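Written below as structure tokens is the structure these notes are about.
Excluded from the complex is one protein chain; the other protein chains are retained at their positions.
Right, subunit A next:
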Amino acid sequence: MISNLIDNEQIETLLSDVLDAHGYDFSEYSPASIKRRILRLYGLDNFVSFAEFRYTVKTDKQYFKRFLEEITVNVTEMFRDPSFYKALRNDVLPIFGTYPFIRIWVAGCSTGEEAYSLAIVLKELKLLHKSLIYATDINPSVLEKAKKGMFPLNYLKGYSENYLQSGGEQDFSTYYAANYTLAKFDETLSEKMIFSTHNLVSDHSFNEFQLILCRNVLIYFDKELQHKVFQLFDNSLEQLGYLALGSKESLDFWPKAKQFKRIKTEKIWRKL
């Protein structure tokens, strides 16, 4: 087991190299999970020594691209946590009905499954035409995939079950065209999306939104960094805007949480 051999200092040195050479700061990520990601990659790519691994990460731009892709966890799903999407559909999005224009930020969107799910709900509520979904991630490679809107066909059965459980009533297969291995989602959905890199650690607020989704990203950050990101979201939310987090994440321990009101039992808060 390699973790016996590589200590936390070696991980810290590697991360400080990454910051110096490439400008990405992982120092406030949850240590256990970032270490696990690094050791996983180190094991996968068969380096002769950790020193060689470190040197490659530091000096090889092409390899660093791979490092970034593999260190960030990009696992995602459409309509993950159906009850969450049900709450969006029934309790949150209808409130935007009277707004002239709806701006939504999906922060840490990964390969886009969440943004497409959201667009489907907006479309069914007849709100998509006046919506704009800003989908951002630290990792440029996942954004390239997200733009294409093509997802592995073998997952679609599960997604369609999630969709139905979340209160969807259409035939899910009308939203995509299937070939042998991929489902390509309708371009009327992606027309309303803007994809861009954005690093929650170092980049600033870039607009004001009525709704921000940031799900299963903050679990990778330590408490201090989480609080900084909450401040960034606060700066990026309109009065009475909504913030949605992952099913195990919470705003509760953030000092300014009192200025937000939780919606029912979901991880959705409204800015007061």
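Worth pointing out:
Everything below uses one rule, namely that contacts are C-beta pairs under 8 Å (C-beta built on N, C-alpha and C of every residue); 3 or more make two chains touch, one makes a residue touch a chain; residues count from 1.
In this text, contacts and distances are computed from a predicted model.
Of "SoxY-related AACIE arm protein", "ABC transporter ATP-binding protein", "Xanthine dehydrogenase family protein subunit M" or "protein-glutamate methylesterase", only "protein-glutamate methylesterase" is the UniProt protein name of the chain excluded from the display.
When the full complex is taken into account, the listed residue touching the unshown chain is A:V73, out of A:A21, A:V73, A:L182 or A:I263.
If you put the missing chain back, the residues of subunit A touching it would be 1, 3-4, 8, 30-33, 36-37, 73, 75, 216, 218-220, 222-223, 226, 246, 248-250.
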